[in-house]
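Only one protein chain is missing; all other protein chains are in place.
Right after this comes chain A.
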Amino acid sequence: MRPVWKENPSPGYQAIKALVLGGFALVIVIPILVVISTSLASDQDIIDAGGYVLWPSHPTIKAYQTLFSGGLMGRAILVSVFVTVVGTAIAVAVTIALAYATSRPVLFGRPVLLMVLFTLLFAPGIIPMFLVVKQLGLLDSLWSLILPGALGAFNFVVLRTFFMNVPGELLESARIDGASDFTILRRIVMPLSKAVIAVVGLFYAVGFWNAFFNALLYLNDTSKWPVQVILRTYVLQGKSLSADQLGVEPLPQPQSLQMAVVVVALVPIVLLYPFLQRHFTKGVITGAVKG
């Protein structure tokens, strides 16, 4: 509803607003749409359109069948899913425990908090990280993609702020009834913080799924590559997904194969996005702004 004091906008002003917002939205949507359409397009569609297809007239999933017939993409998806699921589970558990323990005035609480906050200020650098991962024997192991990301300072701050706002009286009364700290965390604090824990978990999941540089740095073994590295190698750098890797003849147009790889990297995010969107404004703004 327009408040009474607000004048009706002039048509010119309306048009500019529509142009800016509409243009911005279209610039985001069109590339994504073209990628999805081209991945579903038949060879003839692609040849007729000269490369990219805005809307496939004969949709086919041949590109995906080809992509998944060889071991390459299936293996990469397994790697990415494993890293994302296990990484998120570990990271959420570690972050909840640490954030709760430092959200109350307890023994060692303050020095540990400072230990975490210092990570916001300084980054140890690529080379020392590489040397540590190497010393631990994690090179070429999927744990090198999981363990270094097991605690994000931003997610920690969001959770800790939320935990600090849980009323102390609630916890005190549970303690008087004989509940231990573990019980309080599991039975009172975590159920109260479901939404914000979901946000933090989704942020971690997106981070693990999207991580690219870790894999480039720590993994030489191409059979352990996650989806993002496949995307970089076969689409961005244009290395051809040759027949021996896929094992199917005849290959569909390389264009649609490449776009299918892009879609594989895109789909999990688009599927998670509605859940993310429902919560993040609430969770993140309360977490970050109240600080």
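The definition used in the following text is that a contact is a pair of C-beta atoms (placed from the backbone, for glycine too) under 8 Å apart; a residue touches a chain by one contact, two chains touch by 3 or more; residues count from 1.
One rule holds in what follows: contacts and distances are computed from a predicted model.
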Can you pick, from "ATP-binding cassette domain-containing protein", "Sugar ABC transporter permease", "Sporulation protein YqfC" or "Succinate dehydrogenase membrane anchor subunit", the UniProt protein name of the chain not displayed? "Sugar ABC transporter permease"
Of the residues A:A15, A:I61, A:L78 or A:M115, I need the one that contacts the missing chain. A:M115
Chain not shown: contacting residue from A:P31, A:G74, A:G137 or A:G168: A:P31
If the hidden chain were put back, which of A:L78, A:A97 or A:L170 would touch it? A:A97
Could I get the residues of chain A that touch the absent chain, sorted low to high? 1-3, 5-7, 9, 17, 20-21, 24-25, 27-32, 34-35, 50-52, 93-95, 97-98, 100-102, 104-110, 112-117, 119-132, 136, 147-148, 150-151, 180-182, 185, 206, 209-213, 216-217, 228-229, 231-232, 235-237, 259, 262, 265-266, 269-270, 272-273, 276-277, 280-281, 284-285, 289, 291
